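What you see is the complex with one protein chain gone and the rest in place.
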Amino acid sequence: MATPEIPRCCPSCGKENPPDSTVCHFCGASTVERISLKIVSLGIVLLLAIAAAHFYLAMSYAPDYAAIPSLTPDRNFERVRVKGRVADVQIVREAYDHHQVRIELEGEGGGGRYSDNRISVRLEGEPANDFLSNPGFLNRGDLIDVAASLYAGDNYRHLSLSSMQFIRILEKGSGAPIDPSAASGSRYAPAAPAPKATVAELLADPEKFRDQVVIARPLEVVEVPEALPFFRVSDEGKPEPQLVVIGYKGELPAVGDQISVRGKFIYYEKKGYWEIQVRDWDKGAVIVLTDGTSE
Amino acid sequence: MKGITHFLTGVATASCFPLAIQTAFADKSFLMLYGGFCGILPDTLDFKFARYFWKFDHIVNLTEDNLDAKLAAETVAKAIDEAAETGKPVRVKLNVMRVSTNYYRTVTVQIDGERKEVTTYVGPLKTMSHVMARGETLPSDAARYRSIAEKGPIPVLRDIAQKSASLPGTIPEPEIAHVAKFKADVNNTYYADTEIGIFSGPDWQFAKQEDGRVRIDFIPWHRHWSHSITLGLLLGPLGLLLFGLSGLLSGLGFLNPFAIAALFIGPLAFWSHVFVDQLGHLGSNLYPPWTHWRSLGFKWSTSSSAFGNQMVNYISATIILWNINAYGPKAVFTMPWAARIAGDFGDPLYYLVSLLNYATVVVAIPLLAAYLIALVHRKLYFAKRMINFGEEDEGVEDFGGGGGDL
Partner (left out) sequence: MDIFIILICCLAALAGVAIASVFSLIPGLHIYNVIAFTMMIAFAALDLFKTMDPLITTCFIMGLVVGFSVLFTVSSQFFQPCDDSYRSMMLPHERFLFEGRGYEAAMLSGIGSMFALLMISGLFPFVTGAIGTLRQLIRPHIYWILGLVSLFILMSEWPKDHGVGKTTGQRLADAWVQLGMGLFVFVVSGILGLFVFCNTIIPVDNAFQSLMPVFIGLFAIPSQLMTVIAHARIPKQYFAGSVDAAPQDLARGALTGTVGGMFSSLTPGLTPGPALLMSAHATASSGEKQFIIGGGTARVLYYIGALVLFFMPDVYMRRGGAAINISLFFVPETAEQYFLISGIIAVAGAASLLLLGRYCKFCANVTQKIDFRWISLGGMILLIAMVWYVTSWRGVVLMGVATALGMVPNFWHTRRIPLLAVLLVPVCLNMAGVGAKVASWFGFR
């Protein structure tokens, strides 16, 4: 076997060695058993080839659409991708910006209002608000692609959408645009029967209100801790008793503000006190009252 | 074997108890940790405690200013004869010389039972990885003894010192080496030579056997009562106590199912360590106080062998994954061979067919493939790296070379 050529200068540290040193006398690196750094260039070329293959696959990707009639209760909770035309859009408005959007979707081939080929796609909370803030996004007759979770049981069947990004318009329809602010399908939901109470009333018989959505007013803000996600309130003009309001994501009120709070009255087991928990999407949960304000 | 290998065999042993797996879905007990703890415990006991209680009759401190090869060789040779003459065990320790954060002075000590010689050779400076890599380039013992017969011990140790990885140009000049003779017949239970390297210097015990020969035990404080079947028995009650007390605290009562499982997991995980150690060269003292000598290992592998450790670890990992799947409330994967059998992992036939399928496809075939790759790699590459003494076609003896059995 031919002896490999042994370099005089160490290929690792660059220092000059005595002749025929297979190991560098300064750093101990082998002067013959080495791997060229061209291997990195080879890796770069391979990575670019892999990238090209992936992009090609992404471009030629054909989604696996589920036929709407196949969305039966035995597929409950399954994440599915559905293609269909927008037949109708209903907007259910509730107090404090808690709206619902229902998109009636009809599979290709049609079928009419009560056919199996039609399903309601529901948006609640943030996705609904995003939808409503995008007037003109959908037209009746638009062909759309929806990725959502199926909720199907004995007498119900709908798709629940967790984000607006899962609606993709494949083809614009010719129907009238939907204006969320004046949509024909828009209606107000009956007001939720939230009992009204003061802090004193709530704490006098807390079990009566346990886990219910309540509206507490008029209240006064007692403390707004800087680093913590809650603030304290008491009945207007009375320093005690106090309640913690937690979970509000909007602009915090200032100490001394008179406010109304809507949220769930719950017992915080860990620290052992009652509080009002506001759902984080509920931007209207806290309203600063000025004189004569009514809800 | 390496610490993690024992740790994983301990965990794998614990995983064979359905309760240890099922607890993840309900009560969240730490039975698996107890398995790992008992698996690694024998080495912990030795390296963190036992070694410090061991007393030596002769300690040789070699320093950079006093690299006395003669002192080291003569001390060892005399200790062997002293053991033969007095019948009492004699223990010798050579202390390491750390030159800097990075470098250690190495000294090789070779005890040749045939020629009745102790040879010491002051070698180069090495880093920790040089020391670790030495085992990968050592010649086979057969080749070494052939070469010693031809050239004598010092040239052989010189060859090894010069050809194994080290900081170049650090072998002392003029050469420092010495050969000391002893008279007794010996039974060497370990490798041909030992290099004083990192951490702690090597130590030996020389003790007269019933047949009159002096038995040479390397690192004599290691693998005695700490690696015994006897001590393993104590870990059952310890587990019972630990999990029983935690059961009392959480309202489950002392004799709760976890405590009872721990009663069995402890000894079995501990014994898995003892068993795996028997695969190497050193063995262990299995039944103290009734036995006194370390058993001799099966010599299937060495404890530092990469291949041996990787294989045992792979088997442990596959056992753990199998048990996680089979004992969980709902199997995450099923095996194709069992597809036609009705039932689930609770049915013995279904379980056995699935296990056979798993053992074949996931364990045996990959292991065989890895073995073949290792074999080819060794033939093509590893043999080239082994130090040879100018002979053709070295015999290949094991997969680990002669590493330290720690």
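Every chain is named by a letter (A and B) in the order it is written, and numbering of its residues begins at 1.
We take it that a contact is a pair of C-beta atoms (placed from the backbone, for glycine too) under 8 Å apart; a residue touches a chain by one contact, two chains touch by 3 or more.
The model shown is predicted, which means the values in this text are computed figures rather than measured ones.
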Legend entry - Touching the absent chain when the full complex is considered, from B:89, B:153 or B:201: B:201
Legend entry - Of A:63, A:109 or A:250, the one touching the omitted chain in the full complex: A:63
Legend entry - Of B:75, B:228, B:313 or B:354, the residue in touch with the unshown chain: B:313
Legend entry - Interface residues of chain B (partner: the chain not displayed): 2-5, 7-8, 11, 21, 24-25, 28, 30, 32-33, 36-37, 40, 44, 47-49, 51-53, 55, 61, 95-96, 98, 100-102, 127-129, 132-133, 136, 199-201, 304-307, 309-310, 313, 321, 324-325, 328, 332-333, 377, 381
Inset, instruction - Can you list, in ascending order, the chain A residues touching the missing chain? - result: 11-15, 26-27, 29-30, 33-37, 39-40, 43-44, 46-48, 50-55, 57-59, 61, 63, 81, 147, 162-163, 165-166, 226-229, 270-271
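The working rule: only the chains that are shown with their structure count from here on.
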Legend entry - Touching residues (chain side chain A, partner chain B) in the complex: 21, 23-26, 28
Inset, instruction - Enumerate the contact residues on chain B facing chain A in the complex. - result: 127, 130, 165-169
